[in-house]
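Left out: one protein chain. Kept in place: all the others.
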């Protein structure tokens, strides 16, 4: 995953344009390697009305720099995509230092690094650099040069639906509109590709799985507003996950759905508790910030949570040049991946199981219980005993984990054993 | 308010009689100043059966004192109304010190001040003085003199109903049966008069407002037991507030309704939290003591809470001569008034709002959102974003405040803005 992230990192992504299309193509190729099944790439034309919004013009950018009178390039997009404000209009103008400063964004509190800035819905231009660099500029004339274009084109996204036995759907969403930043957000598409490979590998898949890679906010709105997506999703989605910032190795985070009461909340919480031994960050919806906003918005009301390692907005490198390939790691990706596949497994197993007859069964005659009873000897089968008590028709598997504290992962093994012995059935 | 309180303070109020009538007249005149609309003054005859109770005889008192053999008046009602026990029967008798003591009430733990004592339902007489004064009395003969009368008359109360668009009612109750004590209870009628002026000033009032000034306990029972009050109130009242002890400036208090789950609890709690920044006292119904007792009693079951500054029974001057005009202040009244009008505003605005279309609207094009997105820049509109998410048909305005922590006061401004932009409607 880390290597694939390194390939995606240099592309200059925005909410539209070539960077997005290249990213989608590379992701699609990656998941299609084994079976030829990649993302379906969809285009929505600029100017399309999407609820309260309009699909914006497409942005193309070829070159952007500031040079001084000696021809030295102070900043250059060729060095870092972050040096030019996203959706900058073209400019070719010599100005003095004071006027230049009106078009430069910095982070005074983090003077060594370059911020990430965009202006999608108001036409303007701008550059980004470190505060230190700005402070070092001598008075004089500077050449602001941006060779960009805003034109009627398309908003592009990728979609993949993997059918299962049921038409109930599990939904995963991530976004591809950020240029050269690693955790936020090369990591989301990378992890999703790996997760798709895992879901493809599941035999007798119970649920249908829907995956989308879209530009943040306007992409999610466009997706919900076009076709019959919203109606279909409200009818079919039982749990959804926005995946963002899943490449670093410092934390695990859940951002809850707006009432924190959906299956998505329950399953991710359950997996995080056992996977991290309780050491994860639990954010209420008031700390939301990514596309869980649209999925939970009034009138959409989908059961969607957000999963992160270190959550956007909570780590100092967020939305700056310091969110680079050194911030993420193979270990970071692996941890995020392990959580997501446990979530999938837990959902696939999450049924209401009931015992096939009253009272505790005789585990001993099935080799499931020690035959000599002495002090402390049956702790080993306690998890199974717990499961059997609460397999009474009132709880799903995640519910039994919530009550007993036994991780879903262990409960799925118990389910398999009791099934094999004819002791449980599905309600 | 403080000046009006000073005018009411000297009157000798009890559960019946001239003091009550004068108080009601002064209150009525005050609210009628601008528009001629004052309280309707109602009389219920002594002997009327009111549920388990009987309206008592009316009490008139002209003079009361104890004098010693030299003709010095030890205590005299002319100095303080508290020196004579409320509802004392007449007496004109010389006794020695020991017998006198059988008729004198003091506060041994607060030896400098005079207690407030009444005997409404058993005919007897008594005097009150400080423990210090009692201790200083020399052996000898004392003249107990009370010129009072108990006779068939009326229990008197004031009622005002201000109609609104809806026949659903907001109810305010306070009491006027305490003689010369300032916080408990000159302050309640004074604040209610000011609140009535505010409610009168509301254009397009949504709710109907019912205000009563009654004697405590027997008055509330009488009100509930006569006419169709109880039936009408059970059908129409959506939130009620007993107002008591609202003139001092030391605390803000809520005494919850018996299950702490009514609209009255929710709105007062919500206002107190933001108005006091969390520094208020939260009393369960087990600490109730005033007319919220009758309104919450079994068979009445109205959604009524009690609002106080320093709560009755919780401040040392309560029911003593130390509850005088120095205990209350203009600042105390203002704080209580500010809370009550916020309660009214919150109720008037408390509807279930829903967004007019799915997904977050584009605030930017309406000048409601910064167009340059950079680190931390949209904290300013967070409250609006929160509101819009939870304006999904599941919450009233107070509910959104409870979930998001944004004060109702700020939410009402957001409601106005979103309305003006056509982004919300009332469910």
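In order of appearance the chains are A and B, and numbering begins at 1 in each one.
The rule is simple: a residue touches a chain if its C-beta (ideal position, glycine included) is under 8 Å from a C-beta of that chain, and two chains touch if they have at least 3 such contacts.
These numbers were taken from a predicted model, which means no experiment stands behind them.
*Asks:* Among B:90, B:115 or B:399, choose the residue that contacts the chain missing from this document, as touch is defined above.
*Replies:* Going through B:90, B:115 or B:399 one by one, B:115 is the residue touching the chain not shown.
*Asks:* Among the options B:104, B:146, B:192 or B:221, which residue touches the chain absent from this view?
*Replies:* B:221
*Asks:* Which residue, B:28, B:208, B:296 or B:321, contacts the hidden chain when the whole complex is considered?
*Replies:* Among B:28, B:208, B:296 or B:321, only B:296 touches the chain that is not shown.
*Asks:* Where does chain A touch the missing chain, residue by residue?
*Replies:* Looking at chain A, the ones touching the missing chain are residues 354-355, 357-362, 364-365, 371-375, 385-386, 388-394, 404-405.
*Asks:* Can you name the residues of chain B that touch the chain not displayed here?
*Replies:* Interface residues of chain B facing the absent chain: 51-53, 105, 107, 115-122, 124, 126, 217, 220-221, 224-225, 230, 258-259, 285-286, 293-294, 296-301, 318-320.
Assume only the chains that are shown with their structure count from here on.
*Asks:* In whole angstrom, what separates the CA-based centres of chain A and chain B?
*Replies:* One centre to the other, that is 54 Å.
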